[in-house]
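Removed: one protein chain of the complex. Kept in place: all other protein chains.
Let's look at subunit A:
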């Protein structure tokens, strides 16, 4: 078994993804079938945000990946050799 920090990070990732899955599933799949005056609707944003927020997150992820590639490419640029 992996030890210490590896286990903590690994199981932390599993826990986070389970939480995210549960919250998002309740938001998208369960809420339409719950009466609109139930208490639980107060814990969730309006339905449009269930599409907008993942879209924004995907854009930010693409931005980070692109920036990382740009930085690494910039650092590794070498001047052309003069023969």
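Some points to look at:
Keep this in mind: a residue touches a chain if its C-beta (ideal position, glycine included) is under 8 Å from a C-beta of that chain, and two chains touch if they have at least 3 such contacts; residues count from 1.
In this text, contacts and distances are computed from a predicted model.
Missing chain, UniProt protein name: "Dolichol-phosphate mannosyltransferase subunit 3", from among "Dynactin subunit 5", "Non-structural maintenance of chromosomes element 1 homolog", "U3 small nucleolar ribonucleoprotein protein MPP10" or "Dolichol-phosphate mannosyltransferase subunit 3". Looking at subunit A, the residues touching the absent chain are 1-3, 6-7, 9-14, 16-18, 20-21, 24-25, 28-29, 32-33, 47, 50-51, 54-55.
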